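Quick notes on the structure that follows.
With one protein chain withheld, the remaining protein chains of the complex are depicted in position.
Order of writing sets the chain letters: A and B. Residues in each chain are counted from 1.
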Amino acid sequence: MSNKSKIESILFVASKPLSAKKIAAVVKINDKEAVELLKDLQTNYNNADSGIAILNNGGEWQMVASADNQEVSENFLKSEVSGELTRPQLETLTVVSYCGPITKPELDQIRGVNCSLILRNLMLRGLVKENEDSANLLPAYEITMDYLRHLGLNSLQDLPNYSELHKHPYITKLDKEE
Amino acid sequence: MSNKSKIESILFVASKPLSAKKIAAVVKINDKEAVELLKDLQTNYNNADSGIAILNNGGEWQMVASADNQEVSENFLKSEVSGELTRPQLETLTVVSYCGPITKPELDQIRGVNCSLILRNLMLRGLVKENEDSANLLPAYEITMDYLRHLGLNSLQDLPNYSELHKHPYITKLDKEE
Partner (left out) sequence: MLTDLKLEKFEGPLDLLLQLVDQEKLSISEIALSKVTEQFFSYLDKLEKNRPEELADFLVVAARLIYLKSHSLLQYAYPEEEEAGPGLADQLKLYKQYVEASKTINGLWAVGKVAYGRTEPPIKSKEFVLPANVTTNSLYNSMVFLLSRLQPTEALPKTTIDHSISIKQKIDSIRNLLKSGQEFSFKNLLSSAQNKTEVIVSFLAILELVKQQSVRFRQVNAFEDLLVTKN
């Protein structure tokens, strides 16, 4: 069997998001090959009338039932309540969605207010997580796969104007200043 | 979305065999149509290099990882079970060890993030269990006997500095804030 089909099997049996690194280790190929094959699978699955989609968020991958079929899926699962987002939560989530991984000073700078409490709140709701990469001194924040699932998107790149708002000059500038 | 894609989503999220009747009822089509569509999906999936297969056994249908990839699927699940805990998982297990039995809100409060997924994972790995004591409204979590035995301890009190860390003021202070 091909490595691609092995990855398909692994994504299928997993019950949580998996890093490409982890998948590569199990299939015994290098990370780059794994990402290539994952993208390949994504192309196969993420078409207009597919009942299964492959999500990708910051190096993590997960196979899910299409968001469009939420209603029938809920017959077999406890339905997950999304709940309302408050205006500050929404604004913070938007910046983290477009600019993540992003540090708190960068986020504070963009919103013009201290975001500590909101971030804590969003982490408690499981919508934002602290980046575990400890190479940086400051923790960076990014959105979770659960949040992506609730938006019904396959990846953040599907957001309107993503590339424009993602690499904004001021953000990269802040990066250098910090 | 087409009925075929709905059935695909249903087979994906259900982790057990389903009768065509049940599937037809959820999609709101008749049984014969459902069987047609199931066969159709089977043709799509059950080809030589697919990582997912659809089984049909006596009127019941189930989506499974391809038999040919059984080894890699099992390796993956095994590595999931025996592999190292991630930092958040280890931290959650630590809190349950030193402060258990503990409810989920208490745990969330101490760690500052939602621990649902992590708890589920720790339970799947047999490290943590839900306290059966139904006197309380909220379930409490505590460590399992297996875990204690494998740590080589007779009781949690044998953990380093248990008495000091068990009721540490920083943690009891959080309780009062609630």
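Everything below uses one rule, namely that a contact is a pair of C-beta atoms (placed from the backbone, for glycine too) under 8 Å apart; a residue touches a chain by one contact, two chains touch by 3 or more.
Bear in mind that the values here come from a model prediction, so they are computed numbers and not experimental data.
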Options A:M1, A:V35 or A:L85, residue touching the unrepresented chain: A:L85
Residues in subunit A touching the chain absent from view: 12-16, 53, 55, 62-68, 70, 73-74, 77, 79-80, 82, 85, 87-88, 90-91, 93-95, 97-98, 109-114, 148-153, 159-161, 165, 168, 170, 173-174, 177
Residues in subunit B touching the chain absent from view: 9, 12-13, 15, 64-65, 73-74, 77-78, 80-85, 90-91, 93-95, 97-98, 110-112, 124-127, 144, 146-147, 150-153, 158-161, 165, 168, 170-171, 173-174
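By our rule, only the chains that are shown with their structure count from here on.
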Inter-chain centre distance, subunit A versus subunit B - centres from mean C-alpha coordinates, in Å: 20
Residues on subunit B engaged by subunit A in the complex (per definition of touch): 1-2, 4-14, 26-27, 49-52, 63, 65-66, 68-69, 72-73, 75-77, 79-80, 86-88, 108, 112-114, 116-117, 121
